[in-house]
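Working notes, beginning with the structure itself.
Complex shown without one protein chain; remaining protein chains in place.
Chain lettering (A and B) follows the sequence in which the chains are written, and residue indices restart at 1 in each chain.
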Amino acid sequence: MAIVVKRPKLRWWEQLYLPGIAKGLVVTGRHFINTLTGRKKVTMQYPEEKWDANLPEHYRGAPALVTDEQQRERCVACQLCEFICPPRAITIKPEEIPSDDKWAKVEKRPGSFDIDMIRCIYCGMCEEVCPEQAIFLRKDYAITGTSRDEMVHDKKKLYEIGGVREGLVNKWNDLK
Amino acid sequence: MAEQSDLIDVEIDGVWHSFPKGTRMIEACRQAGVEVPHYCYHPKLSSPGNCRMCLVQMGMPPRPRPGEDPPEPDEDGHVPISWMPRPVIACANTIAPNMGIRTTGELTETCREGVMELMLANHPLDCPICDQAGECSLQEFSVEHGKGESRFREQKVKKPKNVDVGPRIRLDDERCIMCSRCIRFMDEVADDPVLGFTDRGSHTTLAVYPGREMDSNYSLNTVDICPVGALTSNDFRFQMRVWFMKETQTIDTNCATGTNITVYSRQGQIYRITPRQNNEVNSDWMPDSHRLSFHWINDLESRLTDPLIKEDGKHKLADYSQAIAYASQRLQKYDAGEVAIVASARMTNEELYMVNKLKSQLDVRDIDVVARRGEADNYLISDDRNPNTAGVNTVLGVKDPGASLDLLKKDIASGKVKALLVLQEDLISDAGFTAEDLKQLDFLLTSYPTTNPTADAADVVLPGACWAEKSGTMINATGRLQRLNRAVDGPGQTLEPWEIIRDLIQELGGGNGIYSATDIFKQLAAEVSEFNGLTWGDIGDQGTQLIETGAELPPLLQRERARVASGEIIG
Partner (left out) sequence: MDWYFLTASTIKIIMFAFMMILPLVAMSVWAERRVSAAIQDRVGPNRVGPFGLLQAVADGIKFLLKEDFTPNHVRKGYYWLAPALTMVPSLLTCAVIPFGSNVLGEKMVIADLDVGPLFIFAIASLTVYGIVLAGWASNSKYPFLGGVRSTSQMISYEICLGLSIVPLIMIFGELNLGRIVQYQAENGWAILPLWGEGLTLKGLLLAIPVFISFIIFTTSMFAETNRLPFDLPECETELVAGYHTEYSSMKFALFFLGEYAAMIIGSGLAVTLFLGGWSLPFGWLTPEEGEKVGIFTGLIHIGVFFAKVIGFILFFIWIRWSLPRFRYDQLMRLGWVFFFEIALANVILTALILWLVK
């Protein structure tokens, strides 16, 4: 069944269209004036202006490694993040902690820990899977580089971004 | 149904099955398709029954009171079962007629939960650093049968960690669940009883006898049978998580025993090798010396990656097709008898078959392989350190390997042999040749996985794949035909030796329609009488008995069979 669309009956001045056009011009004109005088501001001028202060707590930026309050690297190289990582951005080479190290009882640590930021999709699976709470997604989002090598974050860079996280799991602390 | 023979009827989880007399309850359940969780039980070791994980509910025919009639059997001859109120261990008890076993139900499940909880009470939660994670029975069974949470609020018992118990093994006593498999293995199989429990009680500790260490050549088998991460291999420790690795079922090529193994690799790197059960060849075990002899495969520094052609005394990099074309152009100039071949008893039957083809193509008279002899160790290692000597006898037709090498040396010196093809061998290191001997040759071609002195002297060097990089079949000392499977790719332009020989034959003018090792096996099965009727699939993962060599089984296997016969172990 066809639907009959009711068309409104136009008065003669409405049929001239000129009042309609004028009305439209007033609407666009008002927007023009408002934007021009700065009364209405929608666009943020990145990178001069940034929204960093307003990023939510759960924002998912670059993944990074953290140390605990005693400067121990939390990561024990269990490679679960490497396993879970959907784009396979993470490469870990585990190594044994030498027996003269302060934390020798932890036995294992990452010898190298590389995250290929060209591959990373910021999904946060690594953070979710980590049993040692050693990897976190920070708020850094502007990851740039001029070569592929530069886009691979190595262990040093990851700890640089990550910094220290206090509290959380403490299964390796002095008491235990 | 069960009257006529030694078969006994047993009801497992409500279904009646028949098993031979003397079968352990746990084996009966396994054959019925029910896995009973266990830690201490191992079919190749005695059963102490100390882990209590395999507790099941058992029932027997009701015993009539005095004066009462026994219950009437039903049409199958079974009587109703009266269930016992307490569980029994399934690993050390044998089945009895009309027995009932319940592997599920409240009693069994509560028992398992309780046993799991007690085992986990003192077990450290260090799965993230534990090498066993991913293949740990404790992890698996706590998921399947555990409570999910611990009620243990006290301090866990402290025990020695990271203990050096032997040159190849590290022990973490906190992880140990006292199943005693390792103790029994060292005692019963390796005949080197150095392990034992001390401080019995809540501080039970696995320890090595004072002043001794666990240095048996079979010690690494304890790492395989350890259900948790208490014993770890120094070699594999922290190298790779087990879930990343690809498992390839193949055979060991370090001696003529042909031990069945699994190669664990990831991204073209071999990380570890473990024995694979084959009761006709190696039972569940393998020697440490063979297990750890794979590292050179990963070492790209020492590997040949590209063909080399010698020009003006210097090796130049070349393409495979270039190298083959050059070799064939040189070889065509010689008369019959001027070319000799030294093949290898490390080659597969398929490769040896292709060598035969090459031999007739070039009209070669002198052909031999390099023999490798060693000491047999009274366990698994054979005195013949070549994996395929039987194949050389059968396929290549060389009955006395290594016998004519001295004659070959003389023929080279006298100029009778002008060209030599050395396939997958290193004459200077392994066969007593010197560089001076080889200098007399007009043309020398070698194929080998690594750089070696013979290759230095060769006019054409071809990188040929090693055992982990090729597929094929081999015949072990007892005449068993077994498959070798490709686990990793060879580096650079490495080709499997049969490909090299095929290309050479083709370049010399002999056409063939061979594209894979199985193609060759088809021809082999058609032309060599011993192989008649066999197909690649017939061989299977466990191999098949092909010929009678007259050789005895390895001593370890003979002893194991005696223990099975005496009922000491299941086998």
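Remarks
As a working rule, contacts are C-beta pairs under 8 Å (C-beta built on N, C-alpha and C of every residue); 3 or more make two chains touch, one makes a residue touch a chain.
All figures in this text were calculated on a predicted structure; none of them were measured in a lab.
Put simply, the hidden chain is in touch with A once you look at the whole complex.
By the touch rule set out above, chain A reaches the unshown chain at residues 18, 21, 24-25, 27-29, 31-32, 34-36, 40, 42-43, 45.
As a working rule, only the chains that are shown with their structure count from here on.
The mean-CA centres of chain A and chain B are about 48 angstrom from one another, to the nearest whole unit.
Residues 76-80, 82-83, 94-96, 99, 105-108, 131-132, 171 of chain A are the ones touching chain B in the complex. Only residues 125, 127-129, 133, 161-162, 237-241, 243-244 of chain B touch chain A when the two sit together in their complex.
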